[in-house]
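Omission of a single protein chain aside, the complex is shown with its protein chains in their original locations.
Chain naming follows the written order as A and B, and within any one chain the residues start at number 1.
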Amino acid sequence: MSVRPLLEVRGLSVRFQGLLALDSVDMTVPPGQIRGLIGPNGAGKTTLFNCLTGFYRPTGGSILLDGVRIDGMPMHHVAALGVARTFQNIRLFANMTVIENVLVGAHRTIPVGGPDQLRPRRRHEQRLAEVAAQLRGLPGGVVSSLVEIAGALVRPPAWIRAEREAVERARRLLEAVGLRGRENELARNLPYGDQRRLELARALASRPRLLLLDEPTAGMNPGETLAMMDLIRRLREEYGLTIILIEHQMRVVMGICEEVTVLDYGRKIAEGPPEAVQRDPAVIEAYLGTKFARQLRGGHGTP
Amino acid sequence: MPDLRLWLKVPPRRDVARRLLPAAAVVLFALVPAVPFFTDPWLRVFFLVGLYVVLGLGLNIVVGFAGLLDLGYVAFFAAGAYLMGILTSPQSPVDLRLEFWVILPLALLLGALVGLLLGLPVLPLRGDYLAIVTLGFGEIIRILLVNLRDITGGSQGLAAIEKPPVPGWQRIDEPWQWYYVILVTAVAVAFLSARLRDARIGRAWEAIREDEDVAAAMGIDTVKYKLLAFATGAAVGSVGGVLFASYIGFINPTSFTLQVSINVLAVVIIGGMGNTWGVVFGAFILIGVPELLQFRETSDVLERLGWLRTALDAPFAALDALAPFGVWRVPEPETWGRLVADKRFIIYGALLVAVMVARPGGLFPSRRRKLEFEAPPPSEVAEPSALAAGGSQ
Partner (left out) sequence: MFLASTSFWLDQVVNGLTIGSMYALIALGYTMVYGVLKMINFAHGEVFMLGSYAGFGVLVAFGGESIAGPMVVLAIAAAFVGAALASASVSVVLERVAYRPLRNAPRLAPLITAIGASIFLQFLVLDVTGAKASFYPRIFPSGSIEVGAFRITYLQLFLVGCSVAMMLFLYIVVQRTAVGRSIRAVAENRTAASLMGIDVDRAIVTTFVLGAAMAGVAGVLWGLFFLQVRGSMGFLPGIKAFTAAVLGGIGSIPGAMVGGYFLGLAETVGREALSAIPGLNFPNEWRDVIAFSLLVLVLLFRPTGIFGELVSRRA
């Protein structure tokens, strides 16, 4: 008896004009797992992330989050269902302060103006259907918007409480990632490593179930990398997360991933525990000739 | 009692001066009509400045907060003005004789509705499309106003628009009374827009301005919030229109041209996007000064600058004496004020480019406010990272 997977990707394909960026990829991630996603440059890793968050609409296949189909859903609905991510090339709200960045991440969790509509919808194939869906959501949207604006203008006690709790929570999150005391600095003024950590805090603020990390240790020195690995493990325990991470450093993959999925040219070429994947001939072939492949083959025994 | 402090927006002690300043400024503004020097023509100019402060603050929500370029703001201004005109002018077919105070909330609604209808098809798309569609829509509105003669009075317009009655008193008509009306409105709009900015909705707007895709990934319904910014800004513009129509008493399509949109945009951009005081300053410099330059008093003062003209004109005069053809000469000083006022749009255009290139945040960029905290612990010294430069944008 296996538990119901948190994420189930079936036959996912994405085609950009002539290029097949993802070619019927299947992937199943059980709750609580840290899953590594590796592959050479251009293998489709980030494309897969973009599909999982609703940024791209896949041209084929399906994505189920805890049994709910999320492919083709608008991004904010996917986020509301509990998918959060960080970006390979850090994308913070550069001109907002550190704590504001986290508060934006917490947008959905701040009960101002009643709950935003969380009705997951069927995927919209046509622009026309999309417009119709927008119109259908209009009355509810108008009401919740009016309540939100009125709340912001009048500031009733409930509003203040919600805002205060959100600020408190944002501070705790910042503390958890080690950014205490930096709340009022502009995000763009943070050093690189701190920007990565802020991205993490911002993603956590939305109370995700599934956290997607796009190269969380890119550009970090060995010390920082170790600290980040530690942080990821700790956050998983603390917040009960399921994590998928794209990673190029084999050390990180071996160190914290329970299972690894390998993509090459948009196809899944291997999947399994890191040690098994490492020995997989297909994987070695995909990487062969690169520096990375040598590191991989010589990397036996390195944690 | 942090609750109360947050609610009243009582700042930590060190910020008190910053909070007292606006209050002091408002008191100062309130005293202006009591100064005998400021005669009715002055107060009329100040009303105009105040009106543009209101419009600027409204557009600021759209452009400054949410980062959406609206080039047809005049449409909402016209919507409010014509609502007032149609419902109170005896020349309109639907003269319901509604009072000003009934129309004001109606205008708020109408403005928001027009904004919603205009934004709905365009806002789901990229920002630049909004700019061109609003630009065109401003023009369409003018065509509609001229051509829907039965309702709008065509190019004749509508006259004898009602003034706001004050219960137990008279109707507001004197320039000093209007001055207070616009002052109260401007302060109210400034206060309310600051509250929106400091709430969840304001953060959502800023996030959209900074990076729309990431904002969506954070769970923000970007289309909804863009629509809200657009509709809120439109509602403010519409209220400005009601005030304008009631103040001026008659309206026709010539008051609702592209120039109005340009004026408001220039006030917001040159003053400083997102910044209330920037808008006030921008409105004074861009709207008030050109009007004041046309005052008799101004030309009287300028007249004394004859020496400056002689100095400036010297090279031209020398050339004129030598050349067989007429050479351009520096005009009489008393006409300088009018000259600048006449060429204001050329100056606005150049300023928009210059300000954006030199200081993309406007002359007075919005200062980042701090959320209130108990004294934050000293931040650790940032370790210099070789990658910091490459990684951050």
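A few comments on the model shown:
Convention: a residue touches a chain if its C-beta (ideal position, glycine included) is under 8 Å from a C-beta of that chain, and two chains touch if they have at least 3 such contacts.
This is a predicted model, so every value here is computed, not measured.
When the omitted chain is restored, the residue from B:V32, B:L106 or B:L135 that touches it is B:L135.
Within the full complex, the residue among A:P5, A:G72, A:G255 or A:P274 touching the omitted chain is A:G72. Contact between chain B and the absent chain runs through residues 63, 67, 69, 71, 121-122, 125, 127-129, 131-133, 135-137, 139-140, 143-144, 146-147, 209, 258, 262, 265, 269, 342-343, 345-346, 348-353, 356-357, 360.
Keep this in mind: only the chains that are shown with their structure count from here on.
Remark: chain A and chain B have CA centroids separated by 40 Å (rounded to whole angstrom). Against chain B, the residues of chain A that register as touching in their complex are 53, 55, 74-76, 79-80, 84-85, 87, 89-91, 93-97, 99-100, 103-105, 107-108, 110, 112, 116, 134, 141, 145, 148-149, 151-153, 155, 157, 159-161, 163-164, 166-167, 171, 180-186, 188, 190-195, 202, 206, 219-220. Remark: chain B residues 2-3, 6-7, 120, 124, 192, 195-196, 198-204, 206-207, 210-211, 213-224, 228, 232, 368, 370-371, 373, 376-380, 382-385, 387-388, 390-393 touch chain A in the complex.
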